[in-house]
Structures are given as structure tokens and as C-alpha cells.
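Everything below concerns the one structure shown next.
What you see is the complex with one protein chain gone and the rest in place.
Labels run A, B and C following the written order; every chain starts at residue 1.
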Amino acid sequence: MIEINQKEIKTAGIIGANGYTGSELVRLLAFHPNVSLCFLYSRSNSGTKISNLYPDLEAVCDMVLTDRAEEVDILFLCLPHKESQNWLTQNVVKNETLIIDLGNDFRLDGNFENRNFIYGLPEINKKQLLGSKSIANPGCFATAIQLALLPLAQKGLLNEVYTTGITGSTGAGQSLQATTHFTWRNDNISAYKTLTHQHVDEILQQLVSFNINEISLNFVPWRGDFARGIFTSSTVKTDLELSDIHQLFKNFYADEPFVKVSEKAIDLKQVVNTNRCVIHIEKSGNVVVIHSAIDNLLKGASGQAVQNMNIAMGWEENLGLNLKPIAF
Amino acid sequence: MIEINQKEIKTAGIIGANGYTGSELVRLLAFHPNVSLCFLYSRSNSGTKISNLYPDLEAVCDMVLTDRAEEVDILFLCLPHKESQNWLTQNVVKNETLIIDLGNDFRLDGNFENRNFIYGLPEINKKQLLGSKSIANPGCFATAIQLALLPLAQKGLLNEVYTTGITGSTGAGQSLQATTHFTWRNDNISAYKTLTHQHVDEILQQLVSFNINEISLNFVPWRGDFARGIFTSSTVKTDLELSDIHQLFKNFYADEPFVKVSEKAIDLKQVVNTNRCVIHIEKSGNVVVIHSAIDNLLKGASGQAVQNMNIAMGWEENLGLNLKPIAF
Amino acid sequence: MIEINQKEIKTAGIIGANGYTGSELVRLLAFHPNVSLCFLYSRSNSGTKISNLYPDLEAVCDMVLTDRAEEVDILFLCLPHKESQNWLTQNVVKNETLIIDLGNDFRLDGNFENRNFIYGLPEINKKQLLGSKSIANPGCFATAIQLALLPLAQKGLLNEVYTTGITGSTGAGQSLQATTHFTWRNDNISAYKTLTHQHVDEILQQLVSFNINEISLNFVPWRGDFARGIFTSSTVKTDLELSDIHQLFKNFYADEPFVKVSEKAIDLKQVVNTNRCVIHIEKSGNVVVIHSAIDNLLKGASGQAVQNMNIAMGWEENLGLNLKPIAF
Partner (left out) sequence: MIEINQKEIKTAGIIGANGYTGSELVRLLAFHPNVSLCFLYSRSNSGTKISNLYPDLEAVCDMVLTDRAEEVDILFLCLPHKESQNWLTQNVVKNETLIIDLGNDFRLDGNFENRNFIYGLPEINKKQLLGSKSIANPGCFATAIQLALLPLAQKGLLNEVYTTGITGSTGAGQSLQATTHFTWRNDNISAYKTLTHQHVDEILQQLVSFNINEISLNFVPWRGDFARGIFTSSTVKTDLELSDIHQLFKNFYADEPFVKVSEKAIDLKQVVNTNRCVIHIEKSGNVVVIHSAIDNLLKGASGQAVQNMNIAMGWEENLGLNLKPIAF
């Protein structure tokens, strides 16, 4: 049952509220019991109601986008990659403000000016995130793949990893592109950034901090013909028994409210519109395949940002994140 | 801000929890602050965890389906049409229990044994629903079409109505049928029950109670290639100016939290995973077209059932219904 | 069995080959036994291989787009609306060349310079099309709706018509728009150009030439979440028995190779990737609903253009149009 301490209400603002991750944060924070949303910043759409851009928000939030940021307790940066640094350089944010950056500016190197951004994957960094004022929110593929590999990495069992992942069209943002044209994308599958996706470095940097061996990650990302979600299958080799691997994963995620290791086959849609990650493991010979699924806009972006905020503020981790799954 | 009075927690049970509308109620009630879900009844799946049938529920509800109903404050019937009467005949429910029937057994005639079921469209019957112990939840198409026509009916302006509506595959239930096979339905459109859909009588019965003239409703339902949602366009004739019609609708729904009359074009997805209905009106000559959109499982079924429960119990109408839209 | 008279090979060119209807003509003409495709004209993509724009054409056609038109026997204009007139004004086409315009420039008024464009709906104008040198190819919705209404119009039985139609995303062309973004359109339905679609005039002009009464057509077009196809349902009133209406339609289309009046329910996908139109009629009281379905790029555009070419040239009507349905 939710307990609300009136003193706990904190103010928040979103820089780049006009994009997918920014607007998804609005959907989450509008119903968050401890947060009061103070401003939605967008240079390009300043003066426009956010619900004009996203009509589903009509009943959720009637705020007008602005090009003036205010002082707030919590600041979310939802900017194109490399724009977060620019924005922070050009604007003053007081030290006490919790900054959560959803871009990739501080994921590989968290040091920026007098701040040190913590990599915001709660399942590995929860202690450091508690009380932190600077959080680098992980990438969407990076979240799904790391959660599939971390328990093995922690035991030093990773070596070569072969991963295929598929992402919904929201992963490509709201700009109009040939590959997001409905006529092209409907019923279509294609690969992109084969072996060169920017999340590979992000994943390896985290995994190697655990694993004693070198790890190679051969990652083939695919574009899927759906809007939301990421499904990945990672193939590795190990002599461990399946039951031991399973136990390893169960133990690793025992206290994690948003990660579920399932003994049954999983499918993407069971996590869509939730902040959850589901994992399923199969084995044949010495070959192990770990499947994982997340909603790319939630556990892969805005939902995880709220989870990180909750942890940093000392609130219950799932506050505002008890989302009704879309299910169908 | 949510205020919770511990004394207000009421017990609830769901008869027929294994279907789409039943499981959707689980998704809603599991997070409802005033309701404690006591049992999920299913004869066919008794002994099975509900999350085995719907894996998205793993993190939401770990209850096991049972074939024994208990005494509760609120009872939801999510049974195939005509099964609600059977169930109530074969089982004893105390008079103080609020029964909300999601089938169509009591929509046209609410008298059953010593109960009198109120037609649960809050936008017309809110006063009667307050404190009621027996509610007949409307049909999905019936909800979308009535909300599009009620303001005109109330002024006696309806005469001939031509409506086309399209529904997602969840409207056809979970049974495997040729018309719900993915291979057939993907990218496909088809008509069914042309001019003979069972919701026509339900709609007319309500509308004629307002309208002084006779009304004819020519309704062509279509099957759509998506899972959730209903979109309808109703064409009628009137000499009223568009601005007057608009004002009429705005006034009619002024106090309704879940109905929005939009001056901009609407689309189905803006209401998916919400309990909202959006309406948009256009006019050319003396011909008026009223578009309306709902999520068939929420405002068209389980969401409206929760709304009706909130009203009947004297709670805030939107309690447990501040749902994050899927949006994309 | 196909008989080929070597002397019958005619040369053809396409103006505006880079769009959807132009490239679809390439797909058809590349395999047409009597046609030799000589040039593909595109000002914006001159110098590019057509298969660079449409990789499915790699095995079909290796021609390079050009900005120079040649003299040919048959010229197809696949230009944006109003551009056909411009192009014909700026370029010389010899009188013997058969021009088939897929735009709407000559549908309502076929007189242009020394040419008189025949409205190319073969099911009404086949005799005039035979030997014609100027053909205005009908619009996609106009084709589907007229074929649903013509038999009644011919008997003077039309009065008020209420039509809803849904179209795939290819109907909106290849330009990137908010309403063709995959993220928005997937699983979505919306209305556009309510009561004001440009095809209404085109339809009425043809129908009134048959019908003795005035006709009103109240047309609500919807955007569908699929790429190809049009499905329409038209509601009218008549005292004719369903069996008589059915016979009327059967007789009207008895000799038409591409129109099928079905006694069973129809669905959109049964005509996708074919040049066919399927029609199904239902009746309740004095209300009749006529459903029709076509592939908007084939019977609704490029397929019908080839059909018109075949008729004009005195070839078998289905030459090059025995297309394998996609079916699934």
C-alpha cells in the first residue's frame, strides 16, 4: 500500500520533453505520487502544449512546452546523444539537483565538470545509486543484453558472446526516415549496425568489470515490425549444468523487483508497457542461449530512469512503476 | 493525490478470471488502492496460476484460479453471454454484495430475481449507479457508439444513423478461430454481423429513452488487424451548426473524467491502454460525422467495470484508472 | 495458353516511375508479353537505377531512371495530381501514342488539347476504351466504390449512399509524413477527409450518368494499419429482394474477368497482389450493404492501367495480369 509523506514531494523537470523518451517520462511522472512535474523543456516546440504533440496526454498532462528551465530537485535530460553535455555546459544546474541523463554522454565516462555520473543499471549499481546526484541511464539494448549476461560475467564465465536483438520502431525516434516509413517497415525485418552498434562498448565496459577473462560480444541488431520492445537471444558456451545456471540467475536477481528469470518460454509482449525484464535460459550440449525481453521505452529508457530516481531519492524502487501491462 | 482510508479496503472476486476481460480486471484491481482481490474463479482452469495463462501477470498477481467462490464485497462476472444468469442461479450471493456483470445478460432487462441491474454507462446513469448493488456493464461497441450519439439523442435530434466500427482481435475472445488466426488476420479487413450486431438493440434501448423520434441504427462492424481498440464513425443529418453541436457535446461531457470531445482529429491509439473515450465531430452541408475511439477491453469492458465500481462505492471515479497510455 | 505475335510487341515508357504506382507498373510491364519497356522517366532520380529505389526490382528490371522521354507506343503518366497537364504541355507526344494518365487531371473533364481522355473504368467504358489513345485511369477509392454501386445506379436505384472505406499506407504515397510513420500508424485507425474526399466527385459524375435520381454520397475514408488494399462498405436503401440484387450484380459483371460477386463473406487479403475486385452484398429490412475490396495499387491504379492498355490495344484483357495472389 502506498504511503505518502507530504514532505517527500519533489519537483522535477524534463529537458527534451518532446521526444519519445521525454514524453514517456511525462506519462510516468504525471502519476508518480512523490513528484511534481514543474516544466517540460523543448527548444523546438516551445509554446506548444505537450498534448498537441501526443494527444494521448490530453487527460494526463496539460503542460505547455517551454524553453526556460527552472530550478528543480530532479532534472531528466532526454536529448539526442552528445546534446546533454552541451546543455549542461550552457545552463546552470545547482549541485543538489539530481540529474538523470537518458542519452549516452556519460555512460562510458561519468566524469563531467564537478559531477560523477553513476551508470544507472540498478541491478549492479544500486548501492552507488542511493543518494547519487548524477546518473547515466543505460541504453535500451545495453539493458536487455547486460541483464542476460551479468550473472555469468560475475562468475567469470563469459568468453565469446553471440547476440541477436530486435527492436521496435520507437528505438529509432520520432524523426521521419525511410526505415520508419510504415509502408516499408510493416511486415519487414532488416539488420543494421551489424557488429558495430554503439551499445557494444557500453555493455563490455560493465561486463569486463566483473569477468576475469576477456569478453567478445558479436551483436547483430535487427529492426522489427512493431513499435515497442526489445527481444534478444545471446549464445555462449559453458560447462555449467542448466539447473546451476538457472540457480545462478535466480540468486543474482533474487532481490530485483523488475527482473524475472522464467522457467517457461518468454515472449516480448509480456513486458510491453511495463518496467520489467524477463529472462529465459536454454541449453544444448555446452551451448547456452539466454533470451531477454524488455520494453525499450520503459526498462530500456524512461521507466529505468524513474527506477533510478526512486533509488537515488531513497523511495520504494517501484514507486510509480506499477504499470498495467498491455498484455494483448 | 491519493488518500487511502484503511477502512475502505473492500474485498473482490472475479468469476471467469481466465478470459480476456477477467484477466484485464486482474491487471486493474491488483493495483487498485481500495480493493483486495480475494479469489479468481475459473471452472476450466481451476488449480492453475493465472500467471501461467497470462505471463505478463507474473509480477502483478500470483493467485491460483479456483472453482470455489467466497463471500466478497464486490463480485465481477466475466462469463460468456447467458452464463451470468446460470451462475447466479446456481450460487448464492448475499444481497449486500455489489455484482457487476460484464456479459450481456442484464443489459436489456435488468430484473433478475430480487435484483435490478442498472445499465452501467456512467455518462448517463451516474446517479442511479451511486450505491447500486447490481450493475450491467455495457458492451464495447455499445459504449463507443452511444458516447458518440448521446448528446444528439438527448436533444431529440437523432433520426437515421449510419455507423461503421472496427474492432481489435481481443473483441473476439481467446478461443482459436479461423478469423483470429494470425496468418489470416494480419493486414486484413473484413465485415461481420452486418446490420445485425447484438449491440444494436442495446444502443437503441438507451437512445430512445432520450430521443423523441424513432431512431434507426444501420451498423456495419469490421474486424481490424490489431489487438486492442474500437474506432467508430457515425453519420447523421442535422441542421445544427457544427459549433453548436460541438458545444452540445462539450456541455454533455463537461463533468465526465473519461470522455474528451476533441477539436482535432483523433486516432485509435491515443486511447489504447486507457479508460478514455475520445470524440471528434465533422460536418459538411447538413451531414455530421461523429468519430469515437475507446480501448475495447478498458472503457469497453473491464475499465468501465472498475469505473462503475468506484461510482457505486462512492469512491473517486478514476481510482485505479490513471493508466499510462501505450501511446506508441 | 498465351499466344504471342512477335509483331504485337509495343514500346512503352513511364513518366514518374519513381513513385509507388510507377514502380508497380514496372513490376507488371517487365513481365508483360506484348510490351517492351523503353524508358523510366524521373526528374528527381534521373541517373539512378530503379532497383536502387526498390530493391525488389533487382531481379525484375535493371533500367536506369532518366529525365529524357522517348517516342513510344504507350505512355503512362504516374505523376502527382495536376502534374500530368504540366508535363503534356511541356513535352510533345505524337497523336498515335496511347496515353494512360494515373493521376486525376483528366477524370472529371477529359478534354485536353486535341485529346479526349476516356474514363478508364473498363466495367462501364470498355467499348469506348477499345482503340482509344487517351485514358484517364480512375482513382483507387473511386474504383472500389463505383464497382459496388454501378449495378444499382444503372437501374436508377441509388438515392442516398453511406460509405466507409479503409486504405493501406501506400495510398498516401512514398513521402514521409506523420501519418505514415510506422510508430504512429502501427495498430492505429483514423479518419481523414471526412465527407470531402476528392474521389466523391469522380464517383458521382459516373453514377449520375446512369441513375435517374439525384445521388448523395456520404463517404468517410479511414487510414488502415496495413500497406496494400482498400475495403469499403456502402449502405443504401431499396425494396429489391436480396436475391434480385444479387442477380443484378451477377448479370452486370457476367463478362468482367476482374470483378467477382461473391455469395460468401469477403476479406481484403483475398485480392491483395491481384487486379481483382470482390463484392459481397447483405440485406436486412430494406437496408442493403455492399462490401467491395481491391488492391489499391493494382485494380486501384497500375493493374487497372495495364487492363486499360490491353483493352485499348485489342489484346486479351488479362494479359500480364495473371498475378499470384499474396493470399497470406
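Following the convention adopted for this analysis, a contact is a pair of C-beta atoms (placed from the backbone, for glycine too) under 8 Å apart; a residue touches a chain by one contact, two chains touch by 3 or more.
Quick caveat: nothing in here was measured; it's all calculated off a predicted structure.
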Could you tell me which shown chains are touched by the chain that is not displayed? A, B, C
Contacting the left-out chain: of B:S44, B:N86, B:N111 or B:T183, that is B:T183
Given that one chain is not shown, which residue among A:E8, A:E83, A:E256 or A:E282 touches it? A:E282
Taking the full complex into account, find the residue in A:T164, A:Q205 or A:N318 that is in contact with the omitted chain. A:T164
Write the list of subunit C residues that the hidden chain touches. 1-2, 4, 20, 23-24, 27-28, 31, 33, 52, 54-60, 168-170, 186-187, 227-228, 257-258, 260, 262, 264, 266-267, 269-274, 276, 278, 297, 322-328
So that we can see where the missing chain sits, which residues of subunit A does it touch? 162, 164, 166, 183-184, 187-192, 194-196, 218, 220, 222, 224-229, 231, 233, 235, 265-269, 272, 280, 282-285, 287, 289, 291, 293, 328
Considering the whole complex rather than only what is displayed, give the residues of subunit B touching the chain that is not shown. 20, 168-170, 174, 176-178, 180-187, 225-227
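As a working rule, only the chains that are shown with their structure count from here on.
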Nearest whole angstrom, what separates the Cα centre of subunit A from the Cα centre of subunit C? 47
In whole angstrom, how far does the Cα centroid of subunit A sit from the Cα centroid of subunit B? 34
Here the gap between subunit B and subunit C, centre to centre from mean Cα coordinates and rounded to Å, is 40
Check: subunit C positions touching at least 2 other chains come out as 183-184, 187, 225-227
